[in-house]
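Complex shown without one protein chain; remaining protein chains in place.
Our next item is chain A:
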Amino acid sequence: MLSLFPFHQQFFRPNSLQTHPHFNLNNPVWWRRQNSVGVVRCNRNGVEESKSYYELLGLCVDASPQEIKDAYRKLQKKYHPDIAGEKGHESTLMLNKAYKVLMKDDLRKQYDASIGKISDNLRGGSIWEGSLRPQALFVDENACIGCRECVHHAGNTFMMDEIFGTARVKVQYGDDEERIEISVDSCPVNCIHWVDTEELEVLEYLIQPQAKVGYGIYGQGWERPANVFMAAKSFNKQLKQQEENQQRCTKSTDEEETPAQAQARESAYRELKVGRFARLWSWMKRSTSQ
C-alpha cells in the first residue's frame, strides 16, 4: 500500500521531488539513465507520466471495471513489448500500475481521493474563480479548430487539451473581463459561448469524448454529440421526464409493475439523480475552496 503512494505524488507533484529525495529512486527514467540531474526534466517531458491513470487509459473518472478492463486490453495490444518492442516497456509498466490501482476498490478510492486534491486539470469540468455568476463560458470542442488564440489572450481561463487538440475552459473568470472579451472575440470559428450557469454542468459533461467501442483494432476512437447544445436540451428533457414519471408513479398505484421492476426503476432514477448531485456538489466544493 505505502509504496504506491509516493507514486501518485511523483506524478502529480513533480516539484515535490526536491523535498522527498527517495522519490527520485522511483523515477523509472532515473534508473535507466542514472542521472539525477535529469529527474525533473524527464518527468515533465514524459507526456504519459504527467497524466492521471484515467487519462492514461483514456477513461472518465467514473468508468466501470469493465470499461477499465477493455481500455487496458486495447492499450496493451498497442504498447506491450511483444508488439511494440523494447520501447513499450515503460508504457506497459505504467498501464500495469494504473490497472492494478483502478481494479482494486480500496486502492481506487485512495487514488481518487489523492487526485481530487492535487490534480486540477482532470477532465470533469471547469472550476470557478470567485463566486458563481449567472453566465459561464463554454467551448464547443466540436467546432474548435485548436488555434490557441483564446489560450493566448486569457491563459488563466482557457487551456489546451493536448490529447484532442482543442481548447476548453479551465477556470471560469480566471482572467479579467477585458481579456476574456478579447479572447472570445478572437476565436475565428466563434466556438466560445456564454451559457447559463445551470446548463454548464450538463454541457461540460456531454462534451467529454466517450470511448467508442471498436471492432478488433478498427473503428475505435472517441465520439461526442455532434451538436452539444441540442444534446443538452434532450438530456435535460429526459431528466425532467423521468422526474415526472417518478412523481406520477409514486402518486399512482404500483399495481402495473412488479415490486422488482419498481425497485429497479427507482434505483436507476436515484443513480441518475445522485450522479448529478455529486457532480454539482464537487463543483461547488471546488469553487468555494478557491
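Quick note on the criterion: contacts are C-beta pairs under 8 Å (C-beta built on N, C-alpha and C of every residue); 3 or more make two chains touch, one makes a residue touch a chain; residues count from 1.
By our rule, contacts and distances are computed from a predicted model.
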{"item": "Among \"Ribosomal protein S5 domain 2-like protein\", \"N(6)-L-threonylcarbamoyladenine synthase\", \"Heat shock protein 8\" or \"RNA polymerase II transcription factor B subunit 2\", UniProt-listed name of the chain not shown", "value": "\"Heat shock protein 8\""}
{"item": "Option touching the unshown chain, where A:Tyr99, A:Phe158 or A:Tyr173 are the choices", "value": "A:Tyr99"}
{"item": "Where the unshown chain meets chain A, residue by residue", "value": "1-4, 17-18, 21-22, 24-26, 28, 31, 34, 36, 69-70, 73-74, 76-77, 80-83, 85-86, 88-89, 92-93, 96, 99-100, 107, 216-217"}
